[in-house]
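With one protein chain held back, the other chains of the complex are shown just where they sit.
After this line comes chain A, so read on.
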Amino acid sequence: MELKDKLISSFFAFEEQVDVNNDVHQLRTKAIKDFETIGFPRKKEEDWKYTSLNSILKEDYSLFPKKESAIDYNDVKKYFIHDIDTYCIVFIDGIYSSQLSNTTHDKIDACLMSSALHSPKYKAIIDNYFDKITPKDSGLNALNTAFSKEGAFINIPKNTMADRPIQILNFSTGSEAALMVQPRNLIVVGENSHVQIIERHQSLTENPVLTNSVTEIYAEKRAQLDYYKIQNDKGSASLIDSTYVEQKQESFCSVHTFSFGGKLVRNNLQFFQRGERIDSTMKGITITEGKQHIDHNTLVHHIEPNCESHQDYKGIYGDKSTGVFNGKVLVEKEAQKTNAFQSNNNILVSDKATINSKPQLEIFADDVKCSHGCTIGQLDEEAMFYLKTRGIPAKEARALLMYAFANNVLDSVKIPEIKQRINKLIANKLNVNLGFDL
């Protein structure tokens, strides 16, 4: 059976696991119909021109893991940012793990979507925010909404600083031959509130995993949110991450995406600016090898005047890997005095690697500052020569130059431990020991 048909027919089984009388279930039943109509994206769609899902949709995925798997913390500790205090919301094969999690309801809520969906206490939040900004023309969003049941629920009430960063970790254990999971996260940052979030998907075996994740983020007036996505999964794991951010006036949101691992990774990241003097920042470092395929598809929708957006994506593509950067900036007629900057710089380390970089600016206002730049190049030979004359062999020299190329993206990372972790992942990815920690 095709995956699409399998998903549609398994919806009935899914309904037995959830409360069908909940309001959210009406969204689910509509969404499964939408998915039936729209289906998975195809290459003839403009936004999917360079990314084909065919190779990952042909697996025979289990949709509901048969048993709950436990993991020993020591086996997965390295995937946590464990050197600082954090709240953790951890899922194993899509199921909440109370043993590995450290949730809270003290001043802020960092807990589970499943409990938020059913608790009267959160009904107003769910009614106000759940599934409000996910574009409805996407089959993948519809699919996620149809099976939405579990994920992280983070609610920072107004005038509150979250006292520690919150980690969202999704482990897959390989207890199924192949597994598809659909996490659904909802994050609401109230007026004047601050929070930092770290998200990671990690499979623990070589069994194929497909994650179709949807995250909605709402930043109210003057809210500040920093979101860090660490994508360093196994070569058998694929991720479609769709993150939608709606910002109100004077709010600041940044999303950093560090893409080093995974077979196929597609990041849909969209910002909607609903207020003045908003800052939206998205940055990324991508380093690939083998036959990896990593696709960043971004959108900033400038709707109101006096707002800013900053995009800076750096990519280093090796072997036969492929990268895509498709960054769209849409400035509405009313959005005067917009400052929108976009830059996408790429290095192809191998002759067989490919990058498709496509900046798209659609500007309807006349008093704006918008810039975009895209470069694709190789490592500078003169720089290589310089390093080699200092006794540094070609491999290490190449790694140093790649690190130097991507490094500035880390300047805006506000948690030093994350910076260290990313540096370590970069050193591992580049497979060198430089005798010092990057």
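As a convention for this text, contacts are C-beta pairs under 8 Å (C-beta built on N, C-alpha and C of every residue); 3 or more make two chains touch, one makes a residue touch a chain; residues count from 1.
We adopt the following convention: contacts and distances are computed from a predicted model.
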"Ferredoxin-NADP reductase", "Fe-S cluster assembly ATPase SufC", "Attachment p12 family protein" or "FAD-binding molybdopterin dehydrogenase" - which is the UniProt name of the missing chain: "Fe-S cluster assembly ATPase SufC"
Candidates A:76, A:209, A:400 or A:425 - the one touching the absent chain: A:400
Option touching the unshown chain, where A:204, A:410 or A:425 are the choices: A:410
Which residue of A:23, A:45 or A:380 touches the chain not shown here: A:380
Residue numbers in chain A that touch the chain omitted from display: 380-383, 385-394, 396-397, 400-401, 403-404, 407-408, 410, 434-436, 438
